[in-house]
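To start, the structure itself, in structure tokens.
Every protein chain except one is present and positioned as in the full complex.
Think of it as A, B, C, D and E in the order they're written, each chain with its own count starting at 1.
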Amino acid sequence: MTSPATLAALREVSTATITTVLLKKGIRNAYMRGPKPLVAGAGRLAGPAFTMRFIPAREDLAVPEAWASPRSTRAAIEDMSAGCIAVADARGLTEAAIFGDILVARMGKRGVTALVTDGTMRDAEGVIATGVPVWCTGAAAPSSVAGHIFTGWQEPIGCGGVAVFPGDIIVADGDGAVVVPIALADEIAKLGTEQERFENWALAEVHKGLPLPGLYPPNEATKARYEAEKKK
Amino acid sequence: MTSPATLAALREVSTATITTVLLKKGIRNAYMRGPKPLVAGAGRLAGPAFTMRFIPAREDLAVPEAWASPRSTRAAIEDMSAGCIAVADARGLTEAAIFGDILVARMGKRGVTALVTDGTMRDAEGVIATGVPVWCTGAAAPSSVAGHIFTGWQEPIGCGGVAVFPGDIIVADGDGAVVVPIALADEIAKLGTEQERFENWALAEVHKGLPLPGLYPPNEATKARYEAEKKK
Amino acid sequence: MTSPATLAALREVSTATITTVLLKKGIRNAYMRGPKPLVAGAGRLAGPAFTMRFIPAREDLAVPEAWASPRSTRAAIEDMSAGCIAVADARGLTEAAIFGDILVARMGKRGVTALVTDGTMRDAEGVIATGVPVWCTGAAAPSSVAGHIFTGWQEPIGCGGVAVFPGDIIVADGDGAVVVPIALADEIAKLGTEQERFENWALAEVHKGLPLPGLYPPNEATKARYEAEKKK
Amino acid sequence: MTSPATLAALREVSTATITTVLLKKGIRNAYMRGPKPLVAGAGRLAGPAFTMRFIPAREDLAVPEAWASPRSTRAAIEDMSAGCIAVADARGLTEAAIFGDILVARMGKRGVTALVTDGTMRDAEGVIATGVPVWCTGAAAPSSVAGHIFTGWQEPIGCGGVAVFPGDIIVADGDGAVVVPIALADEIAKLGTEQERFENWALAEVHKGLPLPGLYPPNEATKARYEAEKKK
Amino acid sequence: MTSPATLAALREVSTATITTVLLKKGIRNAYMRGPKPLVAGAGRLAGPAFTMRFIPAREDLAVPEAWASPRSTRAAIEDMSAGCIAVADARGLTEAAIFGDILVARMGKRGVTALVTDGTMRDAEGVIATGVPVWCTGAAAPSSVAGHIFTGWQEPIGCGGVAVFPGDIIVADGDGAVVVPIALADEIAKLGTEQERFENWALAEVHKGLPLPGLYPPNEATKARYEAEKKK
Partner (left out) sequence: MTSPATLAALREVSTATITTVLLKKGIRNAYMRGPKPLVAGAGRLAGPAFTMRFIPAREDLAVPEAWASPRSTRAAIEDMSAGCIAVADARGLTEAAIFGDILVARMGKRGVTALVTDGTMRDAEGVIATGVPVWCTGAAAPSSVAGHIFTGWQEPIGCGGVAVFPGDIIVADGDGAVVVPIALADEIAKLGTEQERFENWALAEVHKGLPLPGLYPPNEATKARYEAEKKK
């Protein structure tokens, strides 16, 4: 399980930087295509993934009665732990929402950190009012039964073209959401923290008027200068 | 014709709830894919559809001179009644706008409640300044002749993948726009009002800390409790 | 080279009007599909195009080390002149960003007027903080090496489905970005200024309550009235 | 009305050549995107357009009972004249077919030259067996009521991104289908015939080993040589 | 479990007719968008679904070594029963194939009736040579690890926008593939057989020269005539 220190560290590293350090470890497909913050200025959040899986609706099964089934989204939500990030595989289908304000409000009550999906929300203004930060592909009025069947939770899923396993660390900010494989979380937190520090320093140098060649990426002289200033 | 009472009632029912009650009546394809509020916070509006139809442009016909034709968009606008919602079938083409600030300003003068389209607006800031609420797929600079030929009004059309007939009731809010077949308007208004009331009650219960299973959808005990409280 | 007077005039003409006058000169494909202001309210900007070209990434070439190459984006930025509008051909690929805050900050230091691309930005909040106005297709966390190889600058490119040659004039506002072929810039500035003046007059007439037929487009009587009032 | 001689001439001109001569007359948007021959080797056909229009299905209207309505596709077919090319606007929707073997067989009985649509066919093998040549976007099993409502015939329509008016001439061959505005049909037939003749001559020259510069497009010397040989 | 008689009956009913009778039972979403016969003239096949599920690849997991895992596609194939139709959920991803000739050859050895997927095949010519009929979205050279991770078998899946549960009956022919919910299989077989018989009769009537109104759909007189002739 990922330590609170690693989670805290990842919350300070931008998703942009995380994709860069993941790429250095050979992971190119970690950034979800589609999910964006439902409201601007949501900041950055991190937490272990709680996965949910939907498949396309079929009229004999996708009916409001299904919501009362023991395999319903309601049961899944009751199984969520405080601090998790709920990640829902909606297969990118945008024409029917997966959740509305009532379900998201309950997630908030259970201490869910955020909801990430490649699908859409309904009652989007009500969802925002719950205070649970959501990364999704927008709003749509139809309920989940108009497009989706819920099939289960804590399974491996795809979301936004990326594989997500239960417990993988999700980091989400203004640029979108990225998955950090759990086995790499500590290392990415460490590398990301250092990379972030260097990028902040380089940005300050640019603001001072320095040109980019030799600075970013740094040549040997720049590296030495950075290391020297870092020690101060 | 739809009564003012029905229209007033529909204005209080979210598009999310309307799609749910339409689904219970067997209507699954009523939510338009594409149209979104041009500015946030437009609230909810309802009105009978005034339809307009565009087909793709052909250079021998899509010329500025066409704007002076008796079958032009100008003539259509003069035929609009106060309170209607203008619905334009742009076939989802986004590369050329269908209207700019001048035409939308005139719609405002004629008392049009809103404009809904699966196409785009030009002079989008000017359109916003007219005060006429618009649901569309975004902004594009080119004028309609760059992509569209106007072919007529008050015909059956498609908009955002949904059939719209003149006089059908359009309801639009933050989640988008939905069509209510005119023959069902009274029933949907009634069912929607009740559904909306229950959902508000259920949301309040969630805020009190109740879990979803048994609450939403309600089991018999919850139904009884809701009915009892409703009578108070 | 385009005169400061022409540039100043184009800055007062909306992209909507520019596409209309370009169409009258036979140019239909000048509006870029995709690029939109990264922040609302950026106003309108104009400047000569400084072009950059990307092709899809290949793992043996798209590596962070490439950033230090003499053909890197860094070298291109150092070649930009104050007042130019940087236009980057990202082939519409949205899954990997082309620039982040550090590079855009350096563009700002070099006096670049704006950045226009059919690709995405990373560290989007940081990019906004640089103060350089950007027209793009959104945000994505992955760095350019995850999706792009930079191949050179000041070549003919495509951007948003439109051809852009170095030195062509770019005008960008709330509706998006349009290219004015350099050979037509003076004429478009002149025609656009006049068209804009007429449209403002027509809009005012609509606000006074005049219907559109005969007004917009103007019939002979309207033209005479407009000319008479213009002389006042 | 288009003369039999013009129709006969257009049948000898490839759609590729027709788009070239239309472009010289200022018509750029005449080639339908989507429709391809359902079977290879269908040759080339030409005829006046008989238009049909579909909009998206709505469950209260798109029911098998609609097929018996006086505004049904059945009534439209009985209104078709021998020699026409039926052109159906399916709005590019491919998930539900517009016709199957029974309706197409009846078109064949009525002497319809061909069927062109931006939609799909069901019972595709049965449709092929009717012997009526079809240009479409493929096969799909669901019937029209699963996705479409038929709204009428002999109206202006869009098909494959192109405007088609009743009576416009349709030419279709292995490359797809193109619309020739009726007012231009005679001129396009004449220009196309000549262009086709030159292209055949140029192709023969290439087979003899001549390089392209100076040959295609022809310089003055080539033009003179061609004119001289043509007279033989 | 579905009886051999029902399977035999469904093999005689076209997918077009099956979608029609499913629609009459309220099932609109049963036709898979995407899968088409890899080779023409494959006829019609029916069998119970054996489901397989893929999610997007991640570089730390999508490696050739995964093929030797006990949860690999190899293990799934050994679990297939003779007569089944393997249905693979590739999430519509076409850039990497899910299977090549070696795996499909093994399916053939195990008596698999057909393979249906919304993904692609590699070594497509080799796959055809195995003699196992395949419905897919085309060919692509990259192996599954370039785009997919296999996650398990005999789970509920989506394929071509349709829900498929293990044991549902799949029918595939020239128009594509359709799923018949197992609970409805007997009824659909019966209704489909009768519908098919009527359609064949109606087609013959059309070939005799009868017009469609009153024939298809049949009015009372036609129904009586059909019933009378059916008894002969």
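The definition used in the following text is that a residue touches a chain if its C-beta (ideal position, glycine included) is under 8 Å from a C-beta of that chain, and two chains touch if they have at least 3 such contacts.
Here the structure is a predicted model, which is why all the values come from computation and not from measurement.
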item: Where the missing chain makes contact, among the chains that are shown; value: C, D, E
item: From D:5, D:129, D:183 or D:206, residue that would touch the chain that is not displayed; value: D:206
item: Omitted-chain contact residue, chosen from E:32, E:112 or E:140; value: E:140
item: Touch with the omitted chain, as defined above, among C:98, C:115, C:134 or C:157; value: C:157
item: Interface with the undisplayed chain - residues on chain C; value: 26-30, 55-61, 91, 149, 151, 155-158, 161-163, 179, 181, 183-184
item: For chain E, residues in touch with the removed chain; value: 64-65, 67-68, 72, 74-75, 77-78, 94-95, 97, 100-103, 105-106, 109, 122-126, 138-143, 145-146
item: In chain D, positions touching the absent partner; value: 14-16, 18-20, 23-24, 28, 31, 33, 36, 174-176, 178, 199, 202-203, 206-207, 209, 211-213, 216-217, 219
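The working rule: only the chains that are shown with their structure count from here on.
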item: Other chains in touch with both chain A and chain B; value: C
item: Chain pair with the higher count of C-beta pairs in contact (A-E, B-C); value: B-C
item: Geometric centre distance via CA averages, chain E-chain D, whole Å; value: 32
item: Shared-contact residues (touching 2 or more other chains) in chain A; value: 28
item: Chain contact graph, described as a line, ring, star, complete graph or other shape; value: other
item: Every chain pair in contact, whichever chains are involved; value: A-B, A-C, A-E, B-C, B-D, D-E
